[in-house]
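Written below as structure tokens is the structure these notes are about.
For this depiction, one protein chain was excluded, whereas all remaining protein chains were kept in their positions.
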Amino acid sequence: MQINLLYFARLREAFQTGQETLTLPDSIQNVADLVAHLSARGGIWANELAANQVFRVAVDQDLADFSTPLHEGAEVAIFPPVTGG
Amino acid sequence: MQINLLYFARLREAFQTGQETLTLPDSIQNVADLVAHLSARGGIWANELAANQVFRVAVDQDLADFSTPLHEGAEVAIFPPVTGG
Amino acid sequence: MDTLSLQPISISVQTADFDLGQEVDTLSQSDHSIGALVSFVGLVRDLNLAADVVSLELEHYPGMTEKALQYIAQEATLRWSLKGVRIIHRIGNLRPGERIVMVLTAGAHRHAAYEANTFIMDYLKTRAPFWKKEWTPEGPRWVAARENDASAAARWHQIVSERYGNDDHD
Partner (left out) sequence: MDTLSLQPISISVQTADFDLGQEVDTLSQSDHSIGALVSFVGLVRDLNLAADVVSLELEHYPGMTEKALQYIAQEATLRWSLKGVRIIHRIGNLRPGERIVMVLTAGAHRHAAYEANTFIMDYLKTRAPFWKKEWTPEGPRWVAARENDASAAARWHQIVSERYGNDDHD
């Protein structure tokens, strides 16, 4: 399936991109699979998405957890813990 | 001793006065004594200051209880539970 | 904990209306270490009043009123780390929708400002000598005290002693 990926704040700067469109292999079904897939890129991706890092994921603009399923055309955002208010 | 008595709101209207200066017999030492003294006037005084009535007493503009002592020149106010805010 | 000079307390008992935005601006511009401003505004409401009520009259005990409000504000600054407290309570005749009371609490952190504000209103409702009278075409009637208000104030004795051994509870 194809998804639209967004990055915000510190992670947008670390990944040096705010957006990418990604076609995922069939084995990737949920958020955990996606994070592992991105982490496999190595370098900053492996560092920032490591198990000891704190980050948030939203699917279709709702906060998600690792078990949240992905679907064709999903908008998936990865960002640091929020600091508004 | 001589005290200055103030009444407010519903009690001011019931007693038909907002203020009186009272010279108390020596036996009256605290708020409980004073309330009994006023209650002994009978009529509306006995009704409003009966044990089953809810009212508040302030001595020198601080909320008091039945054991609060009185003193020469004290300002004693008797009023219904407050309803501001 | 801040010194008392950093916790300005300001109390007004007045017939005139007040401007909430201006009150908040005055307090926040006085000190840029203020991060959180909580305000409570109490209004004369329709539902509280029977359909035939034309207006509300607020009687108070001059002298004790100011003393009670000052005491309540000082208690709040002792219990929470605050940068400022402002209380305005109106007296006289008020119509439905009009403002009766305003409590502003300012602090570095929001939880102190929220809790101090709630505390002040709970105490004000049970300790400050104000009385409301409803005016109707048939005549006036005094508003009865709410038992809820007394239990809300009593609850603070327990909550504050249980949870706040110190004032660092943001």
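Think of it as A, B and C in the order they're written, each chain with its own count starting at 1.
Just so we're on the same page, a contact is a pair of C-beta atoms (placed from the backbone, for glycine too) under 8 Å apart; a residue touches a chain by one contact, two chains touch by 3 or more.
Everything numeric in this text was worked out from a predicted model, so none of it was measured.
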Check: Of the chains you can see, which ones touch the chain that is left out?
Finding: A, C
Notebook entry, point to check: Among the options A:N52, A:S67 or A:T83, which residue touches the chain absent from this view?
Noted result: A:T83
Check: From the list C:L69, C:M121 or C:A145, which touches the chain that is not on show?
Finding: C:M121
Check: Residue-wise, where is chain A in contact with the chain that is not depicted?
Finding: 6, 8-10, 54, 58, 61-63, 77, 79-85
Item checked: Missing-partner contacts on chain C, residue numbers -> 19-22, 24, 28-29, 32-48, 96-97, 108, 110-111, 113-114, 117-118, 121, 148, 152, 170
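What we mean here is this: only the chains that are shown with their structure count from here on.
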Notebook entry, point to check: So what's the Cα centroid distance for chain A and chain C, whole Å?
Noted result: 47
Note to self: Counting only Cα atoms for the centres, state how far chain B is from chain C in Å.
What the structure shows: 27
Margin query: How many angstrom lie between the centres of chain A and chain B, each centre taken as the mean Cα position?
Written below: 72
Next item on the list: Could you check chain C for residues that touch two or more other chains and list them?
Entry: none
